[in-house]
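The structure appears below as structure tokens.
This part shows chain A:
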Amino acid sequence: MSCGMICVHGVSKAFGGVRAVDDAALCVERGEFVALLGPSGCGKTTLLRLIAGFERPDRGEIRVCERTVAAPDAWVPPEARWVGMVFQDYALFPHLSVAENVGFGVARKRRAQAVGEALSLVGLDGYGARYPHELSGGQQQRVALARSLAPRPELVLLDEPWSNIDPLLRGTMRDELAEILRAADVTVMLVTHDREEAFSLADRVALMLDGRVVQAAPPEELYRLPSTRWAAEFVGAGNFLRGRVAGGAVETTLGTFALSAPASAGEVDVLIRPEQLQLLPDDGGRATVIGREFRGHDVFYRVQAGDAVLVSQRPSTEQVALGARVSVRPHVESVCAFA
Partner candidate 1 sequence: MSRPAARGRASLLLTAPALLTAGAVLLPLAYLVVRSATAGRDAWGVLDAATGRLVLDTLLLVAIVVAVAAAVGVPLAWLVTRTDLPGRRVWAVAFALPLVIPSYVAALALLGALGPRGFLQEILGRAFGVERLPEIYGLPGSVLALTLSTYPYVYLLVAAALRDLDPALEEAARGLGRGGWHVFRSVTLPALRPSIAAGGLLVGLYVLSDFGVVSLMQYPALTRAIYLSYNALFDRDPAVVLGLVLVALTALVLVAESRFRRSARYHRTTASSARRAARVELGRWRWPAVGACSALLAVFLLLPVSVLVYWTWQAVPLGRPIDVAWRAAFNSALAAALAAAVAVAAALPVVYLAHHRPAWWTRLLERACFTANALPGIVVALSLVFFGARYGGVAYQTLALLVFAYVVRFLPQALAASGAALQTVNPRYEEAARGLGRGPLTTLALVTAPLVRSGLLAGAALVFLSALKELPATLLLRPIGFDTLATEIWQATAFADFSAAAPSALLLIAVSAPYVYLLVGRHGRLGGPSAG
Partner candidate 2 sequence: QAASQVGTGGVAAHGTTLTVYSGRDERFVKPILDQFTQRTGIRLQVRYGDSAALAATLIEEGSRSPADVFIAQDAGALGAVAGRGRLAVLPQRTLQRVAPRFRAPGKRWVGVSGRARVVAYNTESLRAVELPSSIWGYTHPRWKGKIGLPPTNASFQAFVSAMRMRVGNDRTRDWLLALKANDVKFFPNNSGVLQAIARREVEVGFVNHYYLYQLKESTPSAPVANHFLTGPDPGALINVAGAGVVSSSKRKAASVRLIDFLLGKDAQRFFSRSPGRAEYPLAAGVRPRTGLPALSRIEGARVNLGALGVRLPSTLQLLNEVGYTR
């Protein structure tokens, strides 16, 4: 099998008893932007470290740029892989200034310029002379990002590069960065815990669980057609209504919906996202608002409908008071069902 930029094939890595990565498989095309999502401890960092060459796989094969870099009989050391990586814990060189850190991987003649560009990209021009311990957490993280990009690698692995940066700066940085990377046709693998970020940036989102890549798909597909119930919950809050499949449709307490994918007849759980449930103030309504959480641009409601508790998320323009009686109106064409 062959695929563009990264090809991880049946790779496993265990630490002592812990199977950090377990028979994982993933292919990334040249120039593609892939986001890696998964619960803490599922093996994301380890996977990146395997690709970058900081860990040797116990089993399986890894290819980068069509070249086998790790296999039972082959090994290419990190420095020969030309992979830029941002470590989850930055790993800035404490004895080097910010500029020296960023310039570390750059050939001398290009250095000055590359450092300048990289620093301004992460909004730290003028910090070049500082030492890492003189920076805030977020600033350190940005330096780490700059350092990994300065040498213009073809492939960059970003392990939560923005976890400590405020959303505003993050937004701008992220967009600039994405632009630059796409322009330079750089392949990116991004570990993030921010779903919105993953969804808005990535061409594809790879979902990891217990060391395996369980689903890799474009954002909307992943959100609408998660392959498992776990995936459905992980990529976003959801209501799971009991329902029974009959023909191509499924009947629930909130009505009958078409199935987005054929399902065998019988009892199923139907996924309805909170934003798909509109709440209409209605004294005759069968549901009551029992929880209300303000989230800025929208509000998160918990409603008691019969014995089920439903969650609904609506723009903060449609306000409903706590304790109000409401009727719940689903906005759905088709739903996906899980046995």
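These made the cut because all candidates are chains of the complex that A comes from, given by their letters.
Observations on the model:
Just so we're on the same page, a residue touches a chain if its C-beta (ideal position, glycine included) is under 8 Å from a C-beta of that chain, and two chains touch if they have at least 3 such contacts; residues count from 1.
Because the structure is predicted, anything quoted here is derived from the model rather than measured.
Of 1 or 2, just one candidate touches chain A in this complex, namely 1. Residues 15, 45, 49, 52-56, 75, 77-79, 82-85, 87-96, 104-105, 131-133, 140, 147-148, 151 of chain A touch candidate 1 in their complex.
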